[in-house]
Structures are given as structure tokens and as C-alpha cells.
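All protein chains but one are shown at their positions in the complex.
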Amino acid sequence: MKTLFLFLLACAAAFAEAPDDRFEKAKRAMSDSDYGEAAYQLRELVSESNFSHGALHNLGNAEWKVVRPGHAILAWERAALINPRDTNTAANLAFARHKAELPSPALSWTESYSTWLSPNVWLAAASLGFWGGVMLLTLPRLLGARRADWHQGIAALSLTAFLFTIPALFGLSRRGNLGVALEDATPLRLTPTREGEELVKLPAGELARVEKERGNYLYVRADGDRAGWVRREEFERIWSRR
Amino acid sequence: MIRLFAISALLAPALIAAPQTPRELYNNGLNKLRAGDLKEAETMLRDAANSGQDHIITPALYNLGHVRFSQGKETLKGEGNRQQMLDSAAAATAVAEEVLRSKKPIAELSTNVQELIEAYMEGRAARKQLRASHEANTRTFDLLGTALAKWRRSVGDFRSACELEPSDADAAFNADVVERHIKELLKFKEELEQQAAEVEQKRAELKKMMGKLRGKIPDEMMQEGDGEEEDEDSDEEKGKKPKDKPGQKQEQRIGGEREISPEMGKWLKETMKQRTMNVGPDGQPNGGGDSNEPDPLGQPRRDGRFPGGQQQAPKGKKGKDW
Partner (left out) sequence: MKRILFNLILAAPLLAQQSPVASDPAPAPPRPVPAPRFVLPQQDPVLPLALNGGAAASFDAGARVGRPVPFRITVLGLTRLLDSPQIPEVEGLTFQTTGRPSMTGDGAIVFNYIAIPSRVGRFVVPSFEFPAGGRNITIPQARVDVADALPGEARYQPLLASIDMPKRDFYVGETIPARILFIETPDETPTYVQHVAKTSGSVVFRVENMHRSVEVEVEGAKRRAIAKPVQITPLKEGPTDVNCQVIVHVQKRDVGGFRGGINMQGQSTIDVPSTHFNVLPLPTTGRLPGFTGAIGQFALSAPKVSGNEVEMGEPITLAISLTGEGNLAGVSAPELPDNADWQTYKPTTDLAAANDEDAPLLATKTFTYTLVPKRAGVRATPAIPFSYFDPVKAQFIDVTIPPQPMKVTASTVPEPPAVATEKPKEEEEAKGPKRIEPALTGLAESSGLWTHSLRPALWSRWFLALQLTPIVFLAALWARRKSREHHAANPQIMRRRKARAAARLALGEARNAARLGDSTAFLTASTRAIREAAAPLDTAQAGSLTQEEVLHILRDDERASQTARAIFDHAEAHRYGANGAIKPDKLMPDLEHTLARLSAKA
């Protein structure tokens, strides 16, 4: 039985499409104006936990074309997370917010600072800066060698670089709470219940911060201090720590 | 002393403006509910429920359900006797129907000016009745809409309390009670809507008939303002004519109250009385729901049922205090 299961699993793996194939297929569908098919292919990619900047950018475009602005903005936000320097993705986000008359997300300075580079670049810089500095300061002593001036100079530089990454890491941590309202008129409820009183409605694509979680509900706060409980399926974080 | 006074003066606003804790909000809201200040109670309990503290959300929601049910009841106090309202509308419809039946041929065929003017006056009187009924219906619809919204929200609050605390049987019971009230209200609303539709239909028919009559009455017989008479019935147009001076023009119009013939007035009164009396099941005018309805908050449930079955009240508010 176990052998049969493993065999079936192997077969499924063999028949599963490679991410690049799906990406190309979606691109062709977009070229043929078959946006529904393109969106389907790219959604499948994402549901299989295959993320790339290009796939998410194109997913945003496809979702926009099939009039799912919330999902489009989520995809572009994710694409911008992977490659914050891509001007096309930034332009699309600006375009979508302009069209949907959504406010620009109000980010603190640490959060804005953290958008300069992708999260993993910040982490790599922080790790290298910290451990490089520490190593240069400690290794000569531990290895019984004399600590040279250049050791100290480079250590100072490394630690300075590390210090510069700290606000970005803080901002990055805060950005982990950001999410997007997926459907239009997403209700923010007074209580995390099915029949909770609707306090306000968020338009599709608006960004909000998750402050609390309870069961199937998230307590989110949007621009203008609009806060309330929202169902998980109506709101999705750009990325989650879990 | 002066310094102390100054410090007090400075600190006082700060102390007053200090935000209330969820617990204080809940307690204050509950006190307001007990005192009958429903608006304040709603605000405070809502804020308490929005605090996010689990141990406060559920009781706050439960009492919020009470507040909103009471608000709905308060709203309905202004609706008047329901059966009387239905009867009035039916009577007005009957009068209009009678006028249409008897005067429509005149409007279509007659050329006798005197006859035409009499028909016009009768039509106008019938329309006045219909308008009064229409206005009463509109007002009642507004009240019903407001009360229904409050009660539906009340059900939502009780259900939410139950969802958060599944063992809270009181909340579930209260939700069912309020739902029964809503059902009853909807039933009345449906009847009223049917009646209102009939009223509107008759108004339209009368308007058409009176238009024809106006066309046949020579201009010299018409006085200033007669042409605007039809427009007067329209609520929208009423609002657009601030320049009108009703006190001045009303007296000059054909069909003004002082020009209704005594015979006509008598006939109308008789017809209306007859129709109203016919509507009641036992020949007596029916009363509204208010007179028979117990006050749910005033008489909290003891044995789970009120006499009369349907007229049960929600369970009493939770008086938990910290």
C-alpha cells in the first residue's frame, strides 16, 4: 500500500508542470488576450507555493484584466516585495490605486526604508555586517594573531552597515502585518462573528494592518483609523511570518 | 491656594478627557441602559464590544442586543394604531373607487359644466383622503424600516454573543424572540404595502380623471392656481415650490374645502364611516400591536414563556458589574 502511494506520488510529481512552463503558458494566454486562462495558470503557480517576481507581476496584470482588483494589487505588492526596484510593478500599483481611487499606503519611515531592498537582501546585509564585524574583531585574538588596523577598520565598516540595516529589519517586521482586502466592499465588523455589525467597508485592494487574530477573523486597521474584524478569506497578508 | 487651584484647573480637563477602559465603558453603558438612555448606552456598549477584550465583548454584545431591541420598540411607539391605519387606507381607497366609478363617465362623456365641476370637486376630496393615507403610509414605512433595522441588528448582536460564547443560552433565546417580533412586523409591513399600492393606484387613476375634467372645464371657470392642483399632490413638487403661498391660493381654487357642497361632504363622511366599520372583524375598530404587547425589558422572562406564546420578550439584560 505504501509502495503504491509512493508510486502515485512519484507519478504526480512527474506530471506536475514545471513553474517555467506554466509561466510561459500564462504569458502566451495573455498575448492571446485570454486573461482568464493566464490568471488560472498563474494562480495555480502561486497556490503551489511557486513565487517569482515575473509570475506575480503577470498575475497582477491578469487579475486586473479579469476585474479582480484586490487580487491584482495583492499580486503586485508581492512582486514588489521580491523586487522592490521594478518600476513596472510600482507603476501598476500606482495605476491600480489611481483607477480604484485607493489611498496610497501610509508607511512609517522604517517601513518605507525597508522597501528599498528586498527582505532577504536586508537580511544578508545585516548578517554579513554583524558577523563580519564580530569575526574581524575576535578572530585575530582567538587565532593568536595580532589585530591589525585594517581588521578594525573593516570591522567598523561592517558594524556600521549592520546598524543601518536595523531600522529596515524593524520596518520589515512591521510590514509583515500588512494585507490587502481582496473583495470589493469587504466589511469590517464590530465583532469576530458571522452576524457582527458592519462598521465600515473596505474597497478591494485597500491595504490594512492586522492587529489581532481570532479564529477565522483578523482585526485590521486601515487608513483613517477604520478598524474592525474581517474574515480571513476576504483579506490576505502580503506575506506572513508563519 | 492659587497654585493648587491652577493645577486643578489644568488637570481637570485631562482627567475628564482620559479615555475610558473597556471595563468602564461596559459598566457605564449598562448604567445608561438601566437609566433608559439608549443612545448613550448603545455608544458605550459598542465601544466596549470594539475593545477586543474577549471577556467584555460577549456581555457587551448581549446588552447591545437589548439596547437595540428597545430602540426598535421606542421607534414603533410613533406608528399609531396599525389596524386603524389599514382601515383608513382601505376607506380612502373605497371612496376613490366610488368616485372613479361614478364620475369617470362624466369625465369621458359629459359636457355639462356644472356636472363636470361637481365631479372635479368630488375627485379632489377623494384625492385628499388618499393623500392623507399616503402620507401616513410613508411615515409608517419609515418607522417600520428604522425599527426593523434596529431589531435585525439586535438579532445579530444576540447571535454574535451566542457565537462567541456557545453556552450562552439566553442570547440564543433572545435572538429567537426578536426574530419573532421581526416576523410579525414584516407581516404588518406586507399588508401595509399592499394597501399602499392600492392607494397609489387610485391616486394615479384619480389624477388622470381630474386631468380630463380640467381639460373640459372652460378656462374662465377655472381660477388662478387650478392648473397647479395636480402638482400639489406630488411630494417632490411640493418641495420645489417654496414660492407658493398656500394660504393665498388655496382659497381661490375650484374644489377648495369651503366650496365642497354640503351634500358631497355628507356623502363622503358616510361612505368613509361605513367602509371603516366594515373592516373590523367584529364590528369594532381593531387596536394596534402596542396595546397587547408586553414590554420585554420591563418584564424579563421568568418561566421562559409569556402568556400568548408569540409575545415573548427577550431575557433580561446582564447586570454583571465589575
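In this document, chain identifiers A and B correspond to the written order of the chains, with residue numbering beginning at 1 in each.
By definition in this document, a contact is a pair of C-beta atoms (placed from the backbone, for glycine too) under 8 Å apart; a residue touches a chain by one contact, two chains touch by 3 or more.
These figures come from a predicted structure and were not determined experimentally.
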Among the chains present in the display, which ones are touched by the chain that isn't there?
A
Selected residue (touches chain absent from view) among A:66, A:134 or A:200:
A:134
Missing-chain contact among A:19, A:84, A:167 or A:203 belongs to A:19
Among the options A:66, A:154, A:169 or A:210, which residue touches the chain absent from this view?
A:169
Using the touch rule from the top, list residues of subunit A that touch the missing partner.
19-20, 23, 27, 30, 49-55, 57-58, 61, 64, 78, 81-83, 88-89, 91-92, 94-95, 98-99, 119-120, 122-123, 127, 131, 134-135, 138-139, 142-144, 169, 172-173, 176, 238-242
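Note that only the chains that are shown with their structure count from here on.
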Over in the complex, which subunit A residues touch subunit B? Could you list them?
190-197, 199, 212, 214, 219, 227-228
Any idea which subunit B residues touch subunit A in the complex?
46, 49-50, 52, 54, 57, 61, 153, 155-157, 159-160, 163-164
